[in-house]
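I have placed the structure first, in the form of structure tokens, so that the comments after it can refer back to it.
The complex appears here without one of its protein chains, the remainder shown in place.
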Amino acid sequence: MTALTNHAPVLLIAIPLLGAFGVPLIGKLGRGARNTFVGLIALITAAFAGLLAATVFARAGAPGLYVLGGGGFGVPLPSGLSVPIRIILEADGMSAFMALITALITLTGAFFSFSYWKDRSGGTLFYSLLLLLTAGIFGMELTGDLFNFFVFLEITSIAACGLIGFRVWLKNAQEAGFKVMALYTLSGLFVLLAVGLLYGQYGGLNIAYLASALTGSTIDIVALGLLLTGLALKAGAVPLHMWAPDAYGEAPAPMSAVLVANSQASLYGLFRILFTLFGLTISVATLGWILVVLALLTIFVGVTMALIQNDIKRLIAYSAVSQIGYMLLGVGVGLTVSVAKPDYGFVAMQGGIFHMFNDAVCVGLLFLVGGVITRAAGTRDLNRMGGLAHSMKWTSVLFIIGAFALAGVPPFNGFASKFLIYEATFRLSPILAVVAILSSILLLAVFVKVFQAAFLGPRQEGIGGEVPAGMMVPMVALAFVIVAFGLFPGFFIDKIVTPAANALWYGRDAYIGLVLGGG
Amino acid sequence: MNTGMSIIVRTITRLVYALALVFGFYVIMHGHLTPGGGFQGGAVVASAFALYLVAFGAAGIKGHLSHHLLQTLEEVGALAFLALGFVGVGTAFFYNLLANSGGVFGGSVPLGPNAGVFNAGGTLPLMNWAVGLKVMTGIAAVVIAMLVGARKEETE
Amino acid sequence: MNIGNLPFVVAALLVVLGIYTFLFKRNLIKLVIGISLVETGVNLFLVTLGYRTAGIAPIYTFAPEAERMVLPTPQALTLTSIVIGLATTALLLSFAVFIHRHYGTLDVRKVKELQG
Partner (left out) sequence: MKKVAILVAFLFVGAFLLLTATSMRPFGEPSFAEMDDYFIANTQAEVAANNAVTAVVFDYRGFDTLGEATVLFAAVVGVLALFRKLREDEV
């Protein structure tokens, strides 16, 4: 058991990779064998994510190391400095928290796909790409090496674009694929350029080592700017959100949910770079305000664009964009005040980080429901839908749960996290909080419109019955998580959110100290 | 276009093809001694395939190479590479178990400039082979799939 | 400005040229070329980072005695980044093939979704 615990971080990446490489071979044995294999891999990965989270949260979110290639990670050099020369994985509370989200979403996505993608071609390649995407996301979340982060970023980019363009017969999917791939590549190259700059200045690639070496010189600021631009692009924050609706809208429904987890991994990278890599070596107040303004813009643009959409998938995609804004807002408020570290700053961090989980679950559920009703109605146009509640009672209930939770209606989990964000934002600036709250109400209006258009109204001809159990079970599982987190937010905030927020907010010294000694 | 290019190109290709293959495999096998390695050698071999493809056209490769076979080989290469990573998992993932162990590829090299010891490097040569197999088949599969796909469009 | 920095400037120029191509050209293939140019610039930048004046390649096989060697890590990074560039280019070109199949053109202005 200890061996498994020790190796959990790397197995979390290696097992999905094994699955991805193996699926095409197993796929030759037939569909049943392939689905069993993919399900097994997804379950084992989720189990390891749980194991990792259990160990990390058991030590209250303190970071743990895994050195790839064995031996000492820090070799004493002639100058007396001990620099990690090998790639290390470093899992602290935040990484474990993100790994939990990813495990939950990819597991649901995989099991949903078994039923959703049953009558379509290319299933083997589909699952291979899904597992590659999973491995890439886990890698981004666990690595302690900046270049390694870039490599996993590119894995997610390529696997994601393969999935976005997977429905070859839709010409929009091809265009979205090209657009998203081009922008993802550009974002990756920005990150790589920044990694190169930092390597050129300090001769190392390890995050902890770089964090200890950074001085805040011009080159560092340029590198920070490049990293922020690249990762904000990949996370889909306004004004770099233009790819997000296409990507989420054109990808197959379960993959849209996984893409949300992918965006969140980029957001995690952004937070990791701001809090752990740069920390207080830069002017955090300025940067925090920039983040806050961007966050409000993201919220506002996302919600208003969602309001005018008639295409249900693009509508959900824009609401997903707006939710990225709430996470940025929470963490941005935290960053703004991270010199003085007042209480409400920590509350803001908790809210922002908790919202990452809630967003993944709610948007994930909404995308799944969106996929189901699109298939049932045979169209994505809200104006041509209607009356789905007659034949799909459970689906409509699930939609209500997802929509209310996302819009922040009590007693669902979205309310718990948004309330923390509002509370802290109000302390920083009441006007900002008002904008955020109003946007949330607007989002609720959007979903009421969708519900009215798609589910209410007279029964339409040619609509089948309720969705098969294979798709229903994953959706119900997500809804169950939403309700559980909504009913007992205090418990989950204590157990998993606070260690994650601690790791970012206070954990920089521990993170660096673990690798470089001392601290 | 389906029949390939002119007689000059095809003749030259027949001459160069074998040379490129040999050179590619040489680069792969001596990755731990000389410049190059699995990626570079694999790319050389794949470019030989691509040259063959350009010279003889999509029809020319029919029956010789299919991207299904290449894809399977690529997965074998990828799995072998991952397995070599797992070999050292007793210590740590990617631990170089074989280096200086005296067994296969376990020889040690004299320090400083030397003529090169082939039987050294631990898992390095094995990884070079795995990656070489993966890269040559992967790139060839992409090129063939794109060529066949694009040609289909032209003929329709 | 110091003239010894010329390799960095050349790398930056390549990146800038690539971004220019990406932003202002209207043909999908040219967009891909632009992205490749940025990639090339970044790769060149990485390699130049590792150069040590009068250094030789860090390979001991038949190496001259007591020479300075250039840094190996940037070369490894560049290798990785070249392969990644190859992968993205392959995928981008495949998408371009499909867009051409659907629209019969590679002009960005005639392809609806890409206008934004």
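Letters A, B and C name the chains as they come in the text, with residue numbers starting at 1 for each one.
In this text, contacts are C-beta pairs under 8 Å (C-beta built on N, C-alpha and C of every residue); 3 or more make two chains touch, one makes a residue touch a chain.
Quantities reported herein were computed from a predicted structural model and do not represent experimental measurements.
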{"item": "Chains shown that the absent chain touches, full complex", "value": "A, B, C"}
{"item": "Selected residue (touches chain absent from view) among A:L125, A:I290, A:V435 or A:I463", "value": "A:L125"}
{"item": "Sole residue of A:P63, A:G93, A:G109 or A:G204 that reaches the chain not shown, by the stated touch rule", "value": "A:G204"}
{"item": "Touching residues on subunit A - with respect to the absent chain", "value": "17, 20-21, 24, 68-69, 75, 77-79, 81, 83, 85-87, 119-122, 125-126, 128-129, 132, 135-136, 139, 145, 147-148, 151-152, 154-155, 158-159, 161-162, 165-169, 197, 200-204, 218-219, 222"}
{"item": "Missing-partner contacts on subunit C, residue numbers", "value": "1-2, 4-9, 11-13, 15-16, 19-20, 23-24, 48-53, 57-61, 69, 71-73, 75-77, 79-80, 83-84, 86-88, 90-91, 94-95, 98"}
{"item": "Absent chain, residues of subunit B that touch it", "value": "31-35, 37, 39, 67, 71, 74-75, 78, 81-82, 85, 93-94, 96, 99-100, 106-112, 114, 116-117, 120-124, 127-128, 131, 134-135, 138-139, 141-142, 145-146, 148-149"}
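Here is the rule we use: only the chains that are shown with their structure count from here on.
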{"item": "Distance between the centres, which are taken as Cα means, of subunit C and subunit A, whole angstrom", "value": "28"}
{"item": "Mean-CA-position distance for subunit B and subunit A (Å)", "value": "36"}
{"item": "For subunit B, residues that touch 2 or more chains besides their own", "value": "none"}
{"item": "Residues of subunit A engaged with two or more neighbouring chains", "value": "none"}
{"item": "Subunit B-touching residues of subunit A, taken from the complex the two chains share", "value": "7, 10, 14, 17-18, 21-22, 24-25, 66-71"}
{"item": "Subunit C contact footprint on subunit B (complex, rising order)", "value": "33-35, 37, 39-40, 109, 112-116, 135, 139, 142, 146, 149-150, 153"}
{"item": "Residues of subunit B defined as touching subunit A within the complex", "value": "71-72, 75-76, 78-79, 82, 85-86, 88-89, 91-96"}
